[in-house]
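The complex appears here minus one protein chain, its other protein chains still in place.
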Amino acid sequence: MRAGQQSRLRLATLIAPGTLLVAAFFGCLGVLFVQSFLPSAGMGRLGDGFTLASYAAFLGDPFYVGYLLRSIAIAVYTTAIVLVLGYVVAYHMTLCGRRMRLAISIVLLVQFFTSFVIRTYAVMLVLGRFGIANRTLQAIGLTDEPLRLLFNEFAVATGIVLTAVPYMVFPIYGSLMAIEPNLRAAAESLGATRRRIFWEVVFPLSLPGVAAAVVIVFLFALTSYIAPGLLGGGYFDMIANLIYDKAVNAQDYPFAAAAAVVSVATTLVLVYLMQKGFRLAIRGTER
Amino acid sequence: MMRRGIAAVMAAAALMLAAGTAGAVEINFLTWGGHYLDTYNPMVKDFEKKTGIKVNLVVQAGAKDGLTKITAQRNDPQVDIWGSIQSTAEAAAAAGLLATLKPELLPNLKDVPKGFVTPTSVTVVNSARGIIYRKDLVPFEIKDWKDLWDPRLKNRVGLSYVIDTGSTLVMAALVGGGSEKDIEPGFAKMREMKPNIAGFFNTDPESVKFLENGEFAVIGYAILANFYLKLGPNSNLRFVMPDKPKFLAGIPFTIVKGRGAEREAAAHKFLDYLLSVEAQEFLTGRFGQIPANAKAKLPENLRGAIPEPPLTNVYDVDWGVVNANYAKWKERWDKEIQSR
Partner (left out) sequence: MHGIEFRDVAVRYGSNTVLHGLSLAIAPSEFLALLGPSGCGKTTMLRVLAGFVPYAGSVLLDGRPIDAVPTHRRGIGIVFQDYALFPHRTVAENIAFGLRMRGGAAAAIGRRVEEMLELLRLGGLGARYPGQLSGGQQQRVALARAIAIDPPVLLLDEPLSSLDKKLREEMQIELRQLQKRVGITTVFVTHDQEEALAMADRIAVMNGGRIQQIGTPREIYARPANRFVADFIGRSSLHPVRVAGDADGTWRCTREDGTALRAVGPASASPGAAFFLSVRPESIALAAPDHVDPALNVLDAVVEDVVFQGGVSHVRVRAAGGALFACEERGPGAGRGPGERVRIAWTPEDGILVPE
């Protein structure tokens, strides 16, 4: 009896912090949800009652919906690019020597633990008016005036791609390492060339890692805030920038909340569809 | 065993709480981070030594962020004294978040011009606004707001709508013959400036960084305090305070309502301390600001960078009009100006 009570107490203390976190998270989401239906009384004040005005203002204006659609579009194609880059790096890590693997891991982890802002400024050092790219182009005489590589969609996408690669590499590397080495040997003995071993065996079996990584990177890209803020020069703000601007600068909480709710809902649907697609592709690889 | 441990922790916590209430008054001071913190830290220590009142510094990312915090804490205020800008101070006053000041608790107020005082705020310092630019990247000397439209600045100007709550647009309106009450000329002038605009920034540190790395050669509407420490005879930065009109941002200090009489009195004491000649000269010397106390001297190295006070031609923005239209203008700005 006492032992049971003690173990229950211990279990409770173990679960409590996580439960609190989850509760706080959903609590905030709940507040957001409620606020999205309140009328705005201007300058940060909320009115009483129930209204769909904020949803109408957001969804009814192609200008605002454009932020969301633009964000989804850029998230889709940057995720695709990051997938290719990340897969190549992860695959290389499974084939190269121990030292090379360590070197790549260190580079990725340093990147991982460097603040977004610094990583984003690093992109600026390359693409900036006086950045490496422009200096090189000018040195080899391809252009006289510095090109406008920054403050556009290209710069934002580059920023997202370069900062997202580690999120892609590690889950894929993990699932590649989990592939039984004998499977490659078996495929080889059955007459598969290296290319076919990759496409018939390695790639399909790495899909669980790919699925996890793709969702992580997609969400990372979709919710980009610093990359568009710094590299877009105000010309390529994404949905997070809009929500921040509406909440903090315009102090229009209901609009910001409505935009957030619509974005979260859209994201949930997209992630669900993605998961479903991957599950179809992965079928059979899991026991 | 475990139960005894919990009891001990709770007893210790109770003791600490008791010590906290029995000790001196503590107040929370909401202000900007970075250089502001470095500046206020020694002042807060000096103040505590003189009065025994402890002042805790709480950081806001910007005046708007400060307003967001104060608004969110409406039912349970956590801030006693708040330094922001005129537009946010007025918004907070309009929302009923601020205490009415008690002049009898602010002896130094007698040396502060009446124009710097409202029922809920005192402007402690004035911060000059103007154009800041890279001498090495701009082929001529910028003197006036109109120079921002000079074709030689093609693709070189950095701007922000949010800085000083839309003041960039108000400046453009004034240049175009309008004002915040007649904003249309402002949008017309801004559309006209588009070829010169290199990009838009969101925060003060971004503007500094972009000027340093040359992405922007000019910040079209800038806060002197952000660049003050980087100015000097050897610097490639130059600040101009165009005359027609001058933009001067007061830094109003306000006291938040609902924190109790004792804390409110302590907050008044700290505000009065900030208005003392000694504190004024220290503060303005660190930021290149203009003291509100008429007896305090202008910082030595500010002479030449800005005209000698008293400043004439200072434009008095009607923040009520700006605040009321801010979101609407922002939407237009995003659609018409901040797009290619």
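When the chains are written out, they are named A and B in that same order, and each has its own residue count from 1.
The rule is short, and it goes like this: a contact is a pair of C-beta atoms (placed from the backbone, for glycine too) under 8 Å apart; a residue touches a chain by one contact, two chains touch by 3 or more.
From a predicted model like this one, the values you see are computed outputs, not experimental measurements.
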{"item": "Contact list for the unshown chain, restricted to visible chains", "value": "A"}
{"item": "Identified contact with the non-displayed chain, of A:74, A:162, A:187 or A:261", "value": "A:187"}
{"item": "Sole residue of A:57, A:82 or A:201 that reaches the chain not shown, by the stated touch rule", "value": "A:201"}
{"item": "Interface with the undisplayed chain - residues on subunit A", "value": "180, 182-183, 185-193, 196, 200-201, 204-205, 282-287"}
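The rule we apply is simple: only the chains that are shown with their structure count from here on.
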{"item": "Centre-to-centre distance between subunit B and subunit A (centres being mean Cα positions), rounded to whole Å", "value": "35"}
{"item": "Subunit A residues within the subunit B interface of the complex", "value": "9, 42-45, 63, 121, 124-125, 128-130, 148, 150-152, 229-230, 233-235, 237, 245-252"}
{"item": "Residues of subunit B touching subunit A in the complex", "value": "2, 62, 64-65, 67-68, 71, 91, 94-95, 155, 162, 198-202, 206, 209, 213-215, 323-324, 326-327, 330-331, 334-335, 338-340"}
